[in-house]
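If you scroll down you'll find the structure; I have some questions about it.
For this depiction, one protein chain was excluded, whereas all remaining protein chains were kept in their positions.
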Amino acid sequence: MSTGLTTGATGARRRRGRYLLRRLGQSAIVLGIVLLLQFTLIHLAPGDIADVIAGDVQSDDPEFIIQLRRDLGLDQPLPIQFAFYVGRLLTLDLGTSHAFNMPVLTLILDRLPATLLLMFSAIALAFVAGAALGTIAAAFRGRWPDVLVTISALLFYATPVFLVGIGLILIFTVWLRWLPMSGMYVTWVQHTWWSLAVDIARHLIMPAVSLSLFFVAIYTRLMRATMLEVLSQDYVRTAWAKGLSPSRVVLRHAARNALLPMVTMLGLQVGSLLGGAVLVETVFGWPGIGRLAFEAVFRRDVPLVLGILFFSSVLVLMVNLLVDLLYTRLDPRIVLR
Amino acid sequence: MAEFIGRLFRSPSAVIGLFILLAVAAIAVAAPLLYPAGPWAMVGQPMQWPGQVAGLPLGTDALGRDIMAGIFHGARISLLIGLAATAAALCIGVAVGAVAGFFGGWVDDVLMRITDAFQTIPPFILAIVIVVIVNPSVSTIILAIAAISWPAIARLVRAEFLRLREMDFVASCRLIGMGNTRIILTQILPNALPPIIVTASILTATAILTEAGLSFLGLGDPNVISWGTMIGMGRSDFRAAWYLVAIPGMAVVLTVLALNLLGDGLNDALNTRLHRRK
Partner (left out) sequence: MTEPLLALSSLTLGLRMGADLVRGLDLHVNRGEVLAVVGESGCGKSMTALAVMGLLPDGVTRKSGSVTLDGIALTSLSARRLRAIRGKRIAMIFQEPMTSLNPVLTVGEQIAEVVRQHEGVSHRAARARALEMMNRVKLPDAARRIDAFPHQLSGGQRQRVMIAAALACGPDLIIADEPTTALDVTIQAEVLRLLDELRRDHGTALMLITHDLGVVEAMADRVAVLYAGVKIEEGRVEQVLDGPRHPYTRMLMAARPDADAGRGKRLVEIAGSVPSPDAMPPGCAFAPRCPQVKPRCHDRPPAWRGTAEGHGCACVLHD
């Protein structure tokens, strides 16, 4: 340790690469279990795809259904079906949605940007607002700003996302007429890229705020607790002893350290964010994956449901991996092994 | 125990939370007595605002059903599902976490990877899929919510067991020849209870929110009315009659808030630290 500085950049890069490989391996194992789970789940359902398709084409010809089963590989033993299923996934063949009559992958990729935009805006908003509110609450511990922030956070936490959405529509669309109620952009006008961006932003405000409030509450509470802990650390006392201004002590010395657990939380929340997106997209008619999932489930579109479950799990794993890597960059103490 | 109750009642948040919860429980118990006709009965003109008609203090919905009756009967469903789902999640989570934490090694590895997998699938989407596949009913909803809530308990219990199994009192139990099952059930588990209780109150709140979300989407049990169902049904008329959404919404918010307040109060009284770091 006394020789001090870590080895050069190449060593660090090699360690990072090895770490990435190991984490990828772990993620692959988890993904395998996820697939097994999903497959089991779908096969718990009474009836199978063949029944559904037969229902769709309104055929009750037993010959037709048997033929269909054979075509779909449904007459094979379950382990073989699972192997085929995984094999197809590896080539990114997610099958065809019979409700939409389109490849599942195309459907998902079509809807993905809208969901990513919504999720990213919501989580960014939640992170920034939570960090700010939590810092204020901790800095004014026990006084009225703290009480106000704490009560708001409790309310945000307890209010269902769809209720927030309906409330916002009532206020900003029905009463004030400021914001559009649903959709992602106005379709009946010719857009320039700029007017389209503005239009999307206007449509995005309410869904993003609705989706974020719950997470604002989580981040506020976490930030407040962490800040209180950090503010009692020796290095914060050192900062005061240097004569630094309160804003410098709180922002530069305390908040920077308190943000580390917040980043971890970021990775943990992707899953619930996607779940919330189902409700928010339904309330606001936002054309994303959440709404697609809802439609797929309602129409018993098994390949589409499986595809979305698979895709969202991959998304969760990828974000977690990214957050881990981000974390190692933010905290200089972490040495990758 | 007396000391614990004393500390609990000194926390204002716990007292407020308990008070609201008792009120909700009283409403749930009183529902069949005060509204024996059930929440589906049409009792008056449709779309009566709260206070507009005597005897219907919260007004009526688009079909002339008494909203007050819906709130009373909905409390039964929300509480039932919240508590039952949490109980089920506790059973699974404690079992998995205790075994993983106590035995460690490959058992721990396997159980934790499975827990990881459950946490990787977005919970609300998983709940939707389960409910739809097995058909919506009160018991499927309980099952679905339990299926998405147990991993949190399992992780917590495992962490507690990892910590506690190294303690001296466990070693001395081994010395006197106590079996593993007995050590787990009579020695470690009671010591791990405080954080489990706190988490259970939060999980109940989350379960009620999840149920409301499912019912809002129309995935509730079609034979019962819950607060989420009422919000979902009121949604199409909310421009003209926002009370249809606001009243059951308030009921959900208050109940969830109360459970969280109680959780905070329990946390202080039991002096546990949920976010153990460093």
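All chains are identified by letter, namely A and B, in their written order; residue positions are counted from 1 within each chain.
Everything below uses one rule, namely that contacts are C-beta pairs under 8 Å (C-beta built on N, C-alpha and C of every residue); 3 or more make two chains touch, one makes a residue touch a chain.
As the structure is a computational prediction, the values presented were derived from the model and not from experiment.
Q: So which shown chains sit in contact with the chain we cannot see?
A: Every shown chain touched by the left-out chain: A.
Q: Among the options A:84, A:120, A:175 or A:235, which residue touches the chain absent from this view?
A: A:235
Q: Of A:15, A:191 or A:248, which one is in contact with the hidden chain?
A: Selected residue, touching the omitted chain: A:248.
Q: Which parts of subunit A are in contact with the chain that was left out?
A: 1-2, 4-6, 233-235, 237-245, 248, 252-253, 256-257, 260, 330-333
In this section, only the chains that are shown with their structure count from here on.
Q: From the mean C-alpha coordinate of subunit A to that of subunit B, what's the distance rounded to whole Å?
A: 23
Q: Quick check: in the complex, which residue numbers of subunit A touch subunit B?
A: 29-31, 33-34, 37-38, 41-42, 44-45, 154-155, 157-163, 166-167, 169-170, 174, 222, 225, 229, 261, 270-276, 278-279, 282, 290, 293-294, 297-298, 300, 305, 308-309, 312-313, 316-317
Q: Using the touch definition from the top, list the residues of subunit B that touch subunit A in their complex.
A: 113-114, 116-130, 132-134, 205, 209, 212-213, 216-217, 228, 231, 235, 238-239, 242, 245, 249, 252-254, 256-257, 260-261, 275, 277
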